[in-house]
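Next up is a structure, given as structure tokens.
A single protein chain has been removed from this complex, and every other one stays in its place.
For chain A:
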Amino acid sequence: MELTLKKRKKKTIIPGFSLTLGYTMIYLSIIVLLPLSMIFFNTLSMSWSEFYETITHPRAVASYKLTLGTALAAGIINVVFGTIIAWVLIRYDFPGKKLVDGIVDLPFALPTAVAGIALATLYSPNGWIGQFFDFKIAYSPLGIIIALTFIGLPFVVRTVQPVLQNLSSEVEEASASLGANRVQTFLKVIFPELLPAMITGFSLAFARSLGEYGSIVFIAGNIPMKTEITPLIIMTKLEQYDYVGATAIATVMLVASFLFLFIINIIQWYTNRKFNQY
């Protein structure tokens, strides 16, 4: 610390280092670090068997599978359609394009609870869309996937869009003049450039989906073992004043989220390296 401070004094005349660093650290510690450490602190006070029993309870395990499965499904749907939408918005002109581009941000701006009740009404058996299907969409895992697709879409569109925008047309022209057809050019030239952005968009949407609560509770039906997501298990335990149980499940979720972000960072690093070799 001493050393870095000395170095800094030689290098810069910009003021406010101690003030802003101190303020940032204090605010970060009070709001994020101290409260978040409570999860691990409280978990440590549990016995191993108690912890293990809580987190491997069949209802909890069913919720992990449901949360992971629906988040994965919604992530894949969003990568496919989000990339198509980004492509259409960058490459084509059509009437109302500006409006379409704006509406993509709706899930960022609309409160999750509002999205939740709107989707539940729309996709319920008597809803505008739900009535056309023989099977249930709302109050089944399908409903959860729909809510997560809503929440995650802008993450993919907004990460792929700038990459597509900055793609130089020369590479495509080179590919075409060397005799590749459009499909080949897309698969061999454009797609590898888009892939890192698609992975980033997927992981942002997926990470958000793992913890999502507001948009799901209304459309899921919340039937234990069937349509009960992990955040809802925490909620239920809290309502029963089972703070210990809630904390144990929260630990699993936190560890899973951090592990996922770690893996994504590795994949990201690997794809960047692989495709930027030349």
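In this section, contacts are C-beta pairs under 8 Å (C-beta built on N, C-alpha and C of every residue); 3 or more make two chains touch, one makes a residue touch a chain; residues count from 1.
In this section, contacts and distances are computed from a predicted model.
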{"item": "Record-based protein name (UniProt) of the chain missing from this complex, from \"Molybdopterin-dependent oxidoreductase\", \"Chemotaxis protein CheW\", \"Sulfate transport system permease protein CysW\" or \"Septum site-determining protein MinD\"", "value": "\"Sulfate transport system permease protein CysW\""}
{"item": "Touching the absent chain when the full complex is considered, from A:L28, A:L187 or A:I266", "value": "A:L28"}
{"item": "Absent-chain contact - pick from A:I55, A:L68, A:L164 or A:A180", "value": "A:A180"}
{"item": "Touching residue (missing chain; options A:V100, A:L187, A:I223 or A:I263)", "value": "A:V100"}
{"item": "In chain A, positions touching the absent partner", "value": "1, 4, 7-8, 11-17, 19-21, 23-24, 27-28, 31-36, 38-39, 42, 81, 84-85, 87-89, 92, 94, 100, 102-115, 117-119, 121-122, 127-129, 146, 149-150, 153, 169-170, 172-173, 176-177, 180-182, 185, 207-208, 210-214, 218, 231, 234-235, 238, 243, 246-247, 250, 253-254, 257-258, 261"}
